[in-house]
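The complex appears here without one of its protein chains, the remainder shown in place.
Should a chain be cited, it is by its letter among A and B, assigned in written order, with residues numbered from 1 in that chain.
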Amino acid sequence: MSIIVPELGEPSGPTRPIRAQSVFGRLLHRPMAVVGIIIIAVVVLAALFAPVLTPHDPNEQYFEGLTLEGAPLGPNGQFWFGTDLLGRDLLSRLIVGAQTSLIIGVVANGLAVIIGSLVGITAGYFRGIVGAVLMRFTDLMMSFPALLLAIVLAAIFRPSLWIVALVIAMVNWVQIARVLYTETRSLSEREFIEAERSLGAGSMLILWRHILPHLVSTIIVWATLGISTTVLLEATLSFLGIGVRPPTPSWGNIIFENQTYFATAPWLVFIPGAAILLLSLAFNVLGDALRDILDPTQQGRAA
Amino acid sequence: MRRLLLSGIALAVMTMASPVFAQAEKQGGSMIVTYKDDVATLDPAIGYDWQNWSMIKSLFDSLMDYEPGTSTLTTDLAESYTISDDGLTYTFKLRQGIKFHNGREMTAEDVKYSLDRVTDPATQSPGAGFFVSIEGFDAASDGSAKGLSGVTAVDPLTVEIKLTRPDATFLHVVALNFSSIVPKEVVDEFGADFGKHPVGTGAYSLAEWTLGQRLVFARNADYWKAGVPKMDEIVFEIGQEPTVALLRLQNGEVDVLGDGIPPAQFLEVKDNPDYADMIIEGGQLQTGYITLNVTIPPFDNLDVRKAINMAINKERIVRIINNRAVIANQPLPPTMPGYTEGYEGIPYDVEGAKALLAQAGLSEGFTTELYVYNVDPNPRIAQAIQQDLAAIGITVELLSLAQANVIEAGGAGTAPMIWSGGMAWIADFPDPSNFYGPILGCSGAADGGWNWSKYCNEDLDAMATAADSMIDPAKQADRYKAWSDVYMGVMADAPWVPVFNEQRFTMKSARLGGPDAIFVDPVHIPVNYDYVFDKNVQ
């Protein structure tokens, strides 16, 4: 095994202004990024135009969608992705489910990442009282009985997707905050940060220009893996009654409802599972590509 | 005073002929039974779960019991009994020489102690309410008196129980787990932990209990019934997901699936000829129903309730659960005495339902809510109901929640509709009265009660009370007819949609012997362990 040590640019060189147009242009030169963009575009379009695109009514329990013994049908000419345990068309439910899953995986998860980054970086850089208070609050939230909170919220408010999104954002920021806290704590003690400080650079400038760029890859990891976990978490929360109500589909609840049947009706678990996987992978390759293009410390490197 | 012959009181259960029990099987061997959920307690005054119900029956005995595999009452610790002409005094003669697992002989004082204990509010027994007809129950349950004044130990082998009103179900009540006889000194020794250190007079005694993992029952060598139980040992493995338990049974590692065949594997297993001899099907004294809250408009309108009854496609619902049930048309399951034969029920008729809604001035339909317990297959069944009601213009919003939350909404009367599945009524004892009081009678309609329709028909309550006062065994058939009339009265008011009666499908290893009926015992739910034998030791 040999080590490929990348060529280095200026470790803390000045950021050159980058035009949006040129970023997009450079993305298009990366095949992986193009595939990612296409997948994301397909999912977004499916969510937006679901009513037009579904081949069947996603909530109709077709009489011919079940065998006489009540078993679901595998993929076939009429139902391309097969039917579920109630005889509904899986493809149509998958298309409609993209709406819920995008809101959870992208909006709620994105919110969690932003909150977590703000808290973690602030606490790691400023430390002292601010850091201690923020991190103890993080500890508190980490041991918080979130499921219990979810059940109580469900009883007080009308169940809705937005409550689920809120709960997920509230619960999921803590992990990323902890990780970024530790990394920032280490970064802010480095020589080049000390040097900037002694030159009189403001905290905001140091954070923005010298700390954040080093954290971007961690943030991408959490943001993209978070898509999968939050989409599945939504199903758990909906199961407890706080989220989308049946028969509204989401990718998570399709898996959750059918997982015990995966040996006899594998399409009901593996097809929505593949959808979640593809969406999070697409965001991951896109994120990596964007990071490579925008990262000032990595100018000139190809992935 | 009239001495009653046992055969006189035996229930005329047509569909469940009593199997003949050969006493010849040799004793010996052991078996492994799996359950998913933990055993919370083995205290007979407290235990009320699926998994501990029949365990308690094997560890403890009551005055009465049932013929194995049937719902035919028989004596157990009582050798005989007499009922006074007014039906208010029961005198039980106990068997001589019955010993607790600790070796002490059981006496009438123990019977009195056990009944006092289960009705003592400090015990917090979920079964205390069954003893309401015993004299002194009120004083005992509000704490103003210690013990039941109506229960006396006349001599070491005679117990007299006085009732405040004639109660034709009383012999069933003293056959319940809650009436099990427990030894005072052991209860005193362990206090609240008695449930972890149970000592009874039953066919098996507890030999080992590793919390959350396994329990071992050993044969009670002093058991009074000759040749019973058959096994030397039963091992219960707890915390086993049913899917995995099935894999282990197929692999020859376990003998009985306590939770039955998991729904996801049902068709696969059922259609496999290798398992044909290992699968046992049985009826269950259970009904799955939709409650319609008669206090919430528009369900206060009989036409609306009837329309909903007509709109539900029960056949399709049964198909969704792989035909593991039979369609119901009345509250009582078909194997329960008092079931009305020949009653057609309210037919499935979508057009008729629409017409009735129009008659009620709701031709535009309306929006309502259906509460459902969130464990499969209940949310699926609820979605089928939702689609059926959409066909007649009713928009149903589903609230799929944890069991305790559904029960709370039902008790408080805030739920317009509830699908009972998963929390459904399984009979405590095989008598039609058990399906009325708490779930259809006025007493259950009070705040917090289990009558989720909040349906209260004073006339039917009076008929029910009259039926339960018919204690003359010669008039048994009349009593069942009276109950049949009560339930027909209920159907006329349609506070429920009876949907189906679940069939139980269980699976056992090939080496286990015994009549099929004991593996789907209607009372010793799910399995009557005492009569299962090992073919290999024969």
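Everything below uses one rule, namely that a contact is a pair of C-beta atoms (placed from the backbone, for glycine too) under 8 Å apart; a residue touches a chain by one contact, two chains touch by 3 or more.
Basically, contacts and distances are computed from a predicted model.
Chemist: Can you tell which of "NADH-quinone oxidoreductase subunit D", "ATP synthase subunit b", "Glutathione ABC transporter permease" or "Acyl carrier protein" UniProt lists for the chain that's not drawn?
Modeler: "Glutathione ABC transporter permease"
Chemist: Would you list the chains present here that the left-out chain is in contact with?
Modeler: So, spelled out: the chain left out of view touches A, B.
Chemist: Determine which one of B:R95, B:K184, B:R248 or B:K481 touches the chain that has been left out.
Modeler: Among B:R95, B:K184, B:R248 or B:K481, only B:R248 touches the chain that is not shown.
Chemist: Just one of B:G227, B:G365 or B:P438 touches the chain that is missing; which is it?
Modeler: B:P438
Chemist: Taking the full complex into account, what residues of chain B touch the chain not shown?
Modeler: Chain B touches the missing chain through residues 36-38, 40-41, 43, 46, 48, 121-122, 124-130, 132, 141-143, 192-193, 195-196, 210-213, 237-241, 243-244, 247-248, 251, 253, 402-405, 407-409, 411, 428, 437-439, 443, 446-448, 450.
Chemist: State which residues belonging to chain A touch the missing partner chain.
Modeler: 1-6, 8, 11, 32, 127-128, 132, 136, 139-140, 142-145, 147-149, 151-152, 155-156, 174-175, 178-179, 181-183, 185-186, 189-190, 214, 217-218, 220-221, 225, 228-229, 232, 236, 255-256, 259-260, 262-263, 269, 273, 276-277, 280-281, 284, 297-298, 302-303
Quick note on the criterion: only the chains that are shown with their structure count from here on.
Chemist: Which of the residues in chain A come into contact with chain B in the complex?
Modeler: Against chain B, the touching part of chain A is residues 59-61, 63, 66, 68-71, 85-86, 151, 154-155, 159, 239-241, 245-247, 257, 260-261, 263-264.
Chemist: Using the touch rule from the top, collect the residues of chain B that touch chain A in their complex.
Modeler: 243, 262-265, 267-268, 316, 319-323, 374, 376-377, 379-380, 382-384, 386-387, 397-402, 405
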